[in-house]
Structure formats: C-alpha cells, structure tokens
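Entry: chain A
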Amino acid sequence: MSKIHVTTTVNGDTVEYLCEPTETLLDVLRDRLNLTGAKEGCSTGDCGACSVELDGRLVSSCLVLAAEAGGKTVATVEGMAKGENLHILQEKILEHAALQCGVCTPGILVAAKALLAKNPDPTEEEVRFWLAGNLCRCTGYDKIIRAVLDAAAEMRGA
Partner candidate 1 sequence: MVKVTLWGSLRSATGGLEQVEASGTNTREVLDDLAKKYPALETVIAGGVSLAIDGTIYKDAWFTPISDSSEVVLMPYMAGG
Partner candidate 2 sequence: MNMTKRLRKTEGFKIVGTRPQRPDGIEKVTGRALYGADLSVPDMLHGAVLRSPHPHARIVSIDASAALEMPGVRAVVTSADFKKQAKFFMQDTLDNCMARDFALYDGHAVAAVAAKTRKQAEEAAAKIRVEYEILPHVTEVEDAMKPDAPILHAGRSYRNIPEGNNANVTNYVEFGHGDVEAGFKDADLIVERSFKTAATHQGYIEPNACVASMGPDGRGELWVTTQGHYMVRDFCAPFLGLEESKLRVTPSEIGGGFGGKTTVFLEPVALALAQKSGKPVKMVMSREEVFRASGPTVSSWTDVKIGMTRDGKITAAQAKLRYQGGAFPCGTIALGAMTAFAAYDLENVQALGWNVMTNRPMQASYRAPGAPMAIYTVESVVDELSQKLGLDPLEVRLKNAAKKGTKSSYGPTFSDIGLVATLEAAKNHPHYRAPLGPNQGRGISCGFWFNFGGNSSVSLHVSPDGTVAVTEGNPDIGGSRASISMMAAEELGIPYDKVRTIVGDTNSIGYSDTTDGSRVTFTVGIATIKAARDAIRVMKGRAAKVWGIDEDAVIWEDGAAKPSGPNAGEFPPMTMEEIARNAFKTGGPIAGHYEANSDGAGVSFGVHLVDVEVDPETGFTKILRYTVFQDAGKAIHPAYVEGQMQGGAVQGIGWALNEEYIYGADGRLQNPGFLDYRIPVASDLPMIDTVILEIPNPGHPYGVRGVGETSIVPPLAAISNAVSRAADVRLCELPMSPPRVLAAIDAKG
C-alpha cells in the first residue's frame, strides 16, 4: 500500500507528511511531527488525553485518520502559549495546582480552550459535562474545574 501525501496546518504552520492509510492523526503528530504533547491513553476515544482541535472542533486525535487532516487546521497544546506568554488557562491550571502527574493536562487544556471559545461564561455543570471526556485519575477534578472557571472569568475581563 502506498503512502498518502497530506498537506495541513498545525499550530499555524503549513506542514506536509506521508502517512499510511491506517495511521491516526495522533500517530502522525507524535511520531512524524514530534509533537508529543497529545498523549495516547487508550486509543479508543475514551480518555481525552489526545484531544486536539480540528478546524476548531474538539476531537480525539486517536479517532481521526491522519489522512483526514488534509487541508484542515490542527491546533495542539504546543500552540497554546504565544512565545513566552502562557495562555490564561495554562496559567490558571498552574496557579490552582490543578495537575498532579500532568499527563491528562494537555488534553484538558485543549478541551477547555475549545469550551471557552464556544461558551465564554460556562456554569460549573457545563464545565463538568464538557470535560467529562477527559479522564484525570489524580486530582478528583475539583481544582481543574476551579481553574477553568477562573480562567473563563479572567478572559471575560470579569
């Protein structure tokens, strides 16, 4: 089987890659583009550790074929900070100590960013349901939810 040539945009940069038809977007991000921020926790779309945005839509990159990303824009955790300035969500996660091992953190950040783009003023319940697809085994979610609500308030200028 011959490889597929794909041209896409990742974190604002045009990138090209050759991939197998069976390769996932997560495989390509991690193994071909050296972007290991997205993690493989399950490869079945249950844990959210591989969350990225595809054309602004939150997806589990383990469930997207790499070939599907052609002509689209991909946003990963590596694109959240601008230069030396962290995204407000990144700052708030740190400030609230909302991570322990940190392996779910990239997925949580990408998912939370997608939420706030859609809904800048979510309730606690809305944050909990939006992040229900992102498993965290360390924190019990309390500090994560608080960090996202705090970031939302700050981003609204409240």
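Throughout what follows, a residue touches a chain if its C-beta (ideal position, glycine included) is under 8 Å from a C-beta of that chain, and two chains touch if they have at least 3 such contacts; residues count from 1.
On how the list was made: all candidates are chains of the complex that A comes from, given by their letters.
Because the structure is a prediction, the values reported are computed rather than measured.
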item	value
Touching candidate - 1 or 2 - for chain A as found in this complex	2
Parts of chain A lying in touch with candidate 2, wherever the complex brings them together	30-31, 35-44, 46-47, 49, 76-78, 80-81, 86, 90, 93-97, 99-106, 109, 124-125, 127-129, 131-146
